[in-house]
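The complex is shown incomplete by one protein chain, all other protein chains being positioned as in the whole.
After this line comes chain A, so read on.
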Amino acid sequence: MTITRRLALGAAAGTLALPNVVRAQAETFRIGALNPITGAGSPYGTGMQRMIQAAVEAINSAGGVNGRRIEVFAEDTQTSPQAAVLAAKKLIEVNRVRAILGTWSSGVSLAVIPLTNEADILLMHTSGAPALSTPPANAKNFGYRYQATNDRFGRAFAEIAVREGFRRPATMAFNNASGIGNTDGFRRAWAAKGNQNGEHVVYEPNQPSYRAELLRVLSTRPDVIVMGSFLPDTTIILREWFQTGTPVKWIIPAWAANPQLVQALGPAVTNGIIAVDSVSNEGAEAFTAYDAAYRRAMNQPGASNVYAAMTWDMANTLALAIEQSKSFETGVINAAIRQVANPPGEAVSSFAAGKAAIAAGRKINYEGASSVLDFDEFGDVTPDFGVFFIENGQFNRRYVVKI
């Protein structure tokens, strides 16, 4: 048979018409990096995405999972549930990803998890709402939380309130699962220590002013106000509080009390605020590797972005679970996640070390960069909490709370 120009053209067109899978050199395992590149989560999102990519690079250069390379498709949630749903649909239906990693903020994760459940794929997220642990959100147990729940944040707040010697705490919560989760966790833990709970106000989001709510809380003369809040409302409340001139201390989750808050209000208003965040597993070997990768990608220390350490761990635990399960099926991989992350087993801190141990037939326990990463029956972890005091606009970490 002679090869004519027409035949060659036809063959080329035919190749193009074949599905992607056949055309590719070898099939890949596809995952989605769905992070808050813009919007309220933007201080963290780019670092989160870069660390998924960096971890996958390391995994691929260690030979990939079950002989396949991992391929990352990245999208932006805009920190908005609507945008996140569109992006998740695109990742699932167009890119055909087998897991979604790195959603931030409870509203976003609660909006995306029905889609990942429907598509029978895993969702690894960094959101705090307690509702993400249980059905209906986590009906298939395909959801994994690398951040502390809001309830655990609340328990940490109570530890801090005791340590700082506060006697009359009041609470203010943004009316959603995350805000109320924080203050409920605090009030339960505070009462369990034999203390009396003070005034509790749940406020509606999106108000031009919170003066009435604030005055209601301040009229009970609390010595500290514990918040379950977000950046926009916290900004307005603190501004109005400062104007009243009433002396009171604040304990606020760090996603609301962050450098943007200081920038909006100035150091005078924010002085003395206690900002609480989960802290990475600093000192662990995995953290050292993550820190180096973060410095290369972002030119900043890894400790500046706890969520990026979480996404680094997501890629590694997922890859190890695939390796352990010898499968690409979600159900089988899912069953292997606790096997590779929880004790007992040989402590490993990288994919390469874990892969070698699995190949040698040993049971492993991945100790992560974000926490020791032991998942309970709900797919939740218990990190430690850093207690930061805002002083002259700087966030100074005074101590770490373990619960």
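Here is the rule we go by: a contact is a pair of C-beta atoms (placed from the backbone, for glycine too) under 8 Å apart; a residue touches a chain by one contact, two chains touch by 3 or more; residues count from 1.
Please note the rule applied: contacts and distances are computed from a predicted model.
Participant: Absent chain per UniProt: "Ferredoxin", "Branched-chain amino acid ABC transporter permease", "Glutamyl-tRNA(Gln) amidotransferase subunit A" or "Dihydroorotate dehydrogenase"?
Facilitator: This omitted chain is identified in its UniProt record as "Branched-chain amino acid ABC transporter permease".
Participant: Touch as defined at the start, partner being the missing chain; which of A:209, A:271 or A:300 qualifies?
Facilitator: A:209
Participant: Which residue from A:72, A:91, A:177 or A:269 sits in contact with the chain not drawn here?
Facilitator: The one listed residue touching the chain not shown is A:269.
Participant: In the complete complex, which positions of chain A touch the hidden chain?
Facilitator: Against the left-out chain, chain A lists 38-40, 79, 175, 201-204, 206-209, 211-213, 215-216, 219, 231-232, 235-236, 239, 242-245, 260, 264-266, 268-269.
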